[in-house]
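Data first, discussion second: the structure below is written as structure tokens.
Missing here is one protein chain; the remaining ones are kept as they sit in the complex.
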Amino acid sequence: MRFAMRHWISAAAFVLLAAIAALGPGPLGLKEGIVAPPYSKPNWLDRSTAPSVELHVSSSGDAEETIFWDYSPPLRVSFTGVLDEDGLIRWTRPGGGFILSRTPGEVDLDARDIPFKRALDISPFENMPSVIFPERGEYALSLDGSGDVRMRIEGGRWGILGTDHRGRDIAALFVQGLRVSLIVGVAATLIATLLGMSFGLLSGYAGGFTDAFIMRAADVLLSIPTLPILMVLAGIWGKGLWNLVMILSIFSWMGTARTVRAMTLSLRGASWVEGLRAIGAGRNYILCRHLVPETLPLLLANVALGVPGAILAEAGLSFLGLSDPRLPSWGRMLHDAHTFGAFTSGAWWSILPAGAGISMICLIFLDIGRKLEEMADPRLAAETRHKVIEEAEA
Amino acid sequence: MRERSDRDVIAVERMSVTYMSGGKAVHAVKNCSFCVPKGEIVGLVGESGSGKSSALMAIPGLPPSGTLTSGEIYCRGVNLAILTEDDLSAWRWRRIAIVPQGAMNSFTPHLTIERHITEVLSHHLKIPKKTGRERAAELLSAAGLDSRVMTRYPHELSGGQKQRAALALALACEPDFLLADEPTTALDVITQKEVLETIVSIVRERGMGLLLVTHDLPLAAGMCDTLIVMKDGEIAESGPARQVSKDPRHPYTRLLIRAIREMDVAR
Partner (left out) sequence: MTAALKRLGGSLIVLAVVLALNFFLFRVMPGDPLTSIVDPRFSPEAKAQLASQWGLDKPLSEQFVVYIREMLSFRFGLSMMTGAPVWDELKKRVPNTVALLLPALVLSASLGLWLGVKAALNRGSAIERVVLLTGAVSFSFPSFFVQILLLMCFAYFWRLFPLSGTTSIPPPSGGMAVLDYIWHLALPLCSLVIMGFGGFALYIRNMMVKALGEDYVLMARARGLPFRRVVWNHAFRSILPPVLTILLLSLPGVVSGAVVTETVFSMNGVGRFLLEATNSHDYPAAGAAFFSLALLTVGCNLLADAVYILVDPRVRREGSRE
């Protein structure tokens, strides 16, 4: 068995993605929820735009935090926390500093607030972030006395992938979407394959009316345009994750059932099965001990090859808005990007990761499935398109 | 041996058909020279895999895919081996026609037998469709077929009918040479004999040259003027049919003949 470099890459990528999906955004240092202004650019994209950072000073931790500012002024600056009786927050600029607040109690100041500007003796018409960050240089936030204050500077960029229309970290959404895609894709295909296998075995082994009925049902299901019926069902059954899995699996067992039926028919006539029957093996025994294991390797390949279809279907439904809006999935991300004007904002970074994620994971599953199929049945693989593709690539 | 410049002969000189297997060059046909004169029947005999089919198909420039042909193939004084595919198409069927292996599905499935014949007639001889249809009927009846077969599709014919139709098709452009590659293998014994007799009588009657590739040595010995025995891509022995079959000089030929006699005894 020849494993091309590509297969190793696919397998490694699959393991990596599964690990990322299992960990989730938290352990990877990604924050869920709103973190920065809407459609912030990724950090690496535009070095001159202000980044989004948070400075934290407290009497129990660092009393002073410095930051080197090399950008245009940020969009928003705000302060939150607590200040004790003796507390005082000081802001040091290259041209000299000033005291931001010495009012004890809860701190909740925003650079857009008029009272805050008044207190600092700044004209209400002036843009306060540019007073706080007037030029390039070293700045420091310091706390005298006791308290715990966070300074949030919101610039036009965030993280490695930027933010979406609500200011959520796209990297975090990407990881959550990966999880949803994998769960839906794999679960729906597994259920569909199990359904397909049972119906296929039943159909092939029982024959007669059962066979005709099941195959007729498969034909009917195959002739109904898939997306519209999925839309209707999602509208009726609700948009939850597991509803989606159920809907997808009900409409994707037919192919497997046909394959398994054909295999069962050819195996039923095979001489070794005849032999088993001759020595008195019962139908259930032959079915469970021989036919199922015989069809199993191919089914594994079938699962891998079926996952892309399920993932694409889930993404399509989510894109049409027919998924749980609270569940961040890749299709949902594209739906949001499309609905909330990502491209009229030029925010291509909110589109690319989700789309690339879907395509990548589908390619990986196709590649793995192709290889599994070839391993399960080299003769069959030689007849399918996959083999031809490999020849050309070799 | 006739001259290569002779108009009425296919002269094959030092022909090799080579393919690559596991990085090594393997010869399906190795340095073979023979000739097929017009008006004679030459039998090319050998066990399966001896390279006789490859040798036959290499003559009109159609060796198995993935192989290289070297050597010279003269027909009417022209070396076919150096002609391009375009130039070769004037030789194919017009001068050298093939009666394919019986087991081959040599007819395009969606064309009627008539369409096959009129197609070559209109391409090579510029015969219009209507006249072509009459010619087709004549050809089919010469090959021993009812003209009703004309409108049939290949899958609607029996094996023997198909083989006769293939013969009619091969005769369509009145070629100088026929190359018959195991023309009767897939048929039952009686049909085999009938079809072969038809081929031989037509060839004799029209004075064509026939290269008959077969694994059946006694059959070839009974029909051919000259016999060539091939083994592992090389010519083991060649000469007048009577001489080769009665007094084989090469041990392999002797082996072949003895094997067949033993089989006859066993029967």
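Going by the order they are written in, the chains are A and B; count residues from 1 in each one.
Please note the rule applied: a residue touches a chain if its C-beta (ideal position, glycine included) is under 8 Å from a C-beta of that chain, and two chains touch if they have at least 3 such contacts.
These figures come from a predicted structure and were not determined experimentally.
Colleague: Touching the absent chain in the whole complex: find that residue among B:Ser70, B:Ser89 or B:Thr185.
Modeller: Considering all chains, including the one not shown, the answer is B:Ser89.
Colleague: Identify the residues of chain A touching the omitted chain, counting contacts across the whole complex.
Modeller: Those residues of chain A that touch the unshown chain are 216, 219-220, 223-229, 231-233, 235-236, 238, 308, 312, 315-316, 319-322, 331, 334, 337-338, 343-344, 346, 348, 351, 354-355, 358-359, 362-363, 366, 385, 388-389, 392-393.
Colleague: Can you name the residues of chain B that touch the chain not displayed here?
Modeller: Touch set of chain B with respect to the missing chain: 60, 62, 65, 85-86, 88-94, 97-98, 100, 104-111, 119-120, 123-124, 153, 155-156, 169.
What we mean here is this: only the chains that are shown with their structure count from here on.
Colleague: Please work out the Cα centroid separation of chain A and chain B, and write it as a whole number of Å.
Modeller: Distance between chain centres, rounded to whole Å: 65 Å.
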